[in-house]
Structures are given as structure tokens and as C-alpha cells.
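And then chain A:
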Amino acid sequence: MKIVVFACNWCSYAGADLAGVSRLKYPEDVKIIRVMCSGMVNPAWILRAFRQGADGVVIAGCHPGDCHYMVGNYYAKKRYILLKELLNFIGFEDERLKLLWASASEGKKFAEEMAAFKNVVENLGEQEKLRWKE
Partner candidate 1 sequence: MMQNPYVPYKAQIVEIRDEVRGPRPIKTFKMKLVDRERFDYKSGQGCLVSIFGKGESWFTIANSPTRPDLEFSVLKTGKVTAKLHEMKVGDLVGIRGPLGRPFPLDEWKGMNILTIGGGIGQTPLRAIYQYVIDKENDYGDLTIIYGARSSRDLVYREELFKLIEEGYNVHLSIDNPEPGWKYFVGFVPDNVKRIKPEAKNTIAITCGPPIMIKITLNVLKELGFKEDQIYTTLERRMKCGIGKCGKCRIESYYVCRDGPVFSYAELSSMLEKI
Partner candidate 2 sequence: MNEVEKIREELKKSGAERIVAFVKKENEPREVLAVLSQKDIDKVTFSPLSVNNPAKLLMQLNGKVAVVAKGCDAMAIRQLIKEGKLKRENLFIVGISCRGVIDYRKLSKIEKLSEIREVRLEGEEVVLKMRNGEKRIPFAEVIEENCLYCEHPTPVIYDVLIGEAREGRKDFSDLEKLEKMSREERWEYWISQFERCIRCHACRSVCPLCYCEECIVDPSNLAISPMSTAEDKASYPRLLGKTVNAKDNAIYHIIRVLHHAGRCSGCGECERACPMELPLRKLERKLEKVVKEVFGYDLNEDIPFFSKLDMLGD
């Protein structure tokens, strides 16, 4: 399984870091890409990740109201809902896309959510619908 996490620099990335420092285990399939804000995650990146073979994609950002840039995570959520609905509409498993609020102190939550998400993705099996083949 390949899971790509776009984690915001200020909360979720620090949260993931905390999980590591606290020696909390989360699936090694999770690959974290640090972004400055969840609000900058372009839906095209998510589709690109699926095209390149990701089985699940997580957008991880600060809790509503906590965004370092005030409102970035609201935009993230807006895009997330639109993309999720559209993916579902064309028949793609929209469960493979997840939005996660995790603060810098929520290392435990981050690790648990990742394990749960991996479970979800594993139940869906490998993502074949958008994976690119020659």
C-alpha cells in the first residue's frame, strides 16, 4: 500500500514528528509530503498522486480556527469536499481520500488515524482506477 500524506508544516507535520519522537508506531506505507499549509494542496496534486500509484491520499492540516495563515484549512476543506464528491460521482472510491485535522500536540491521534486509514485503504485493495500504465 502507498499512502501519501500532504501534511501542513505548522500542525500535522509537527504532529507526525511528535508521533515519531514519542515512538508511536504508524504504518510505514505512509509517505509524508510537507506543505506550508493544507490550503495550498492543489486537487491536481492529489489526482497526480493517484495517477502515480498512490492507494490513499490524506490532506492533514490544523484544526479549524488554528491555521497559521488564518483560513487556509477552510479552503482545504472546501476543495476536499468538491473533489471527493466528484470522485465519487465518476465512480472512484472516494474513501481513498481523507481530510485530517491534527495539531502539533496530537502525535497519538495522527498515528491512530493513519493506522485506521491504512485499514480502510487495505480493505479497498490496490488502487487501479487512476494508476497510470503505458
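Operating definition for what follows: contacts are C-beta pairs under 8 Å (C-beta built on N, C-alpha and C of every residue); 3 or more make two chains touch, one makes a residue touch a chain; residues count from 1.
How these were chosen: all candidates are chains of the complex that A comes from, given by their letters.
Keep in mind that what you see is a predicted model, and the values were worked out from it rather than measured.
Trainee: All of 1 or 2 sit in the same complex as chain A; which one actually touches it?
Mentor: For chain A, the touching partner among the candidates is 2.
Trainee: What does chain A use to touch candidate 2 in their complex?
Mentor: Per the touch definition, chain A meets candidate 2 at residues 42-45, 47-48, 51, 63-64, 71, 74-75, 77-79, 81-83, 85-93, 101, 129-132.
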